[in-house]
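Moving on, here comes chain A:
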Amino acid sequence: MDVNRLKMMVIQIDQNIAFAGPKAEVIATHLRKFWTPQMRKDIFQEIEKNPADFSQDVQAALKLLHGEAKA
Partner candidate 1 sequence: MTLLSDPRGVAPIRDGIGEPDYGTPKSTSDVIVSVTIDGATVQVPAGTSIMRAAGENGCAIPKLCATDSLEPFGSCRMCLVEVDGRKGTPASCTTPVEDGMVVRTQTPKLGKLRRNVMELYISDHPLECLTCAANGDCELQDMAGVVGLRDVRYGYEGENHLGAEKDQSNPYFDFDSSKCIVCNRCVRACDQIQGTLALTIEGRGFNSKVSPGGLNFLSSECVSCGACVQACPTGTLEEKSVIELGMPTRTVQTTCAYCGVGCTFNAELRGDELIRMVPAKTGGANEGHSCVKGRFAFGYASHKDRVLEPMIREKITDEWTKVSWDEAISYAANKFKAIQAKYGDNSIGGVTSSRCTNEEIFTVQKMIRTAFGNNNVDTCARVCHSPTGFGLSSTFGTSAGTQDFKSVNKSDVILLIGANPTDAHPVFGSRMKRRLRQGAKLIVVDPRKLDLVESAHIKAQHHLQLQPGTNVAIINALAHVIVTEGLVDQEFINERCDTEAFARWMKFIALPENSPEVVQSQSGVPAQELREAARLFATGGNGAIYYGLGVTEHSQGSTMVMGMANLAMATGNIGREGVGVNPLRGQNNVQGSCDMGSFPHELSGYRHVSDDAVREQFETLWDVKLLPDPGMRIPNMLDNALSGEFRGMFVHGEDIAQSDPNTKHVMAALEAMDLVVVQDLFINETANFAHVFLPGTSFLEKDGTFTNAERRINRVRPVMAPKNGKQEWQIISELATAMGYPMHYDNAAQIMDEIASITPTFANVSFELLDRVGSLQWPVNAAAPAGTPIMHVDGFVRGKGLFIETPFVPTEERANRKFPLLLTTGRILSQYNVGAQTRRTANSIWHHEDVLELHESDAQMRGIKDGQKISISSRIGETTMRAKITDRVPAGVVYTTFHYPVSGANVITTEYSDWATNCPEYKVTAVEIRPADSSADADNSLDDVLMKV
Partner candidate 2 sequence: MKVFVPADSSALSLGANEVANAFEGTDAQVIRTGSRGMFWLEPLVEVETPAGRVGYANVEPADIPALLDNKLTQKSIGLVTDYDWLKKQNRVTFARVGVIDPLSVADYEAHGGLVGLRKALALTSEQIVEEVTQSGLRGRGGAGFPAGIKWNTVLGAQADQKYICCNADEGDSGTFADRMLMEGDPLTLVEGMIIAGIAVGATKGLIYCRSEYPHAIDVLNKAIKNAYAAGVLGASVCGSHFAFDLEVRSGAGSYVCGEETAMLESLEGKRGMIRPKPPIPALSGLYGKPTVINNVMTLSAVPMILADGAAAYQGLGVERSRGTQVFQLAGNIAKGGIVETAFGITLGELVDGFGGGTNSGRPIKTVQVGGPLGAYLDKSAWDVPMAYESLAAAGGMLGHGGVVVFDDTVNMAKQARFAMEFCAEESCGKCTPCRIGSTRGVEVIDKIVAGEDQAENLLLLEDLCEVMTDGSLCAMGGLTPLPVRSALKLYPADFGIRS
Partner candidate 3 sequence: MTQFVVDDLTAQLEQFRGNNYAVLQALQTTQEMIGFVPDSALDVVAKVCNVSRAEVYGVFTFYSDFKNTAPAKCIVKVCVAEACQANGSRELVDELHNQGFDVHTAKQNGNVQMEQTFCLGNCALGPAALINGQPIARATAKKLIEKANEVAR
């Protein structure tokens, strides 16, 4: 899938999720709940490449997910 599209989606999620508490976890939960494993993998690779394009929360969230995927 087009990674730019995924990028747009994850940024949008980041902007909109305003749950108090550990935001990275909430983002991770959202992606876990609604994204296919492939999408999660693709966006993780993108983050590895261009971390500056993503907020700290998104980066943390994806690291969390990546950890799960490996485990």
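In picking the candidates, the idea was that all candidates are chains of the complex that A comes from, given by their letters.
The definition used in the following text is that contacts are C-beta pairs under 8 Å (C-beta built on N, C-alpha and C of every residue); 3 or more make two chains touch, one makes a residue touch a chain; residues count from 1.
In this text, all values refer to a predicted model and were calculated from it rather than measured experimentally.
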{"item": "Touching candidate for chain A, same complex, options 1, 2 or 3", "value": "1"}
{"item": "Residue numbers on chain A that touch candidate 1, as the complex places them", "value": "1-2, 5, 9, 12-13, 15-16, 18-20, 30, 32-39"}
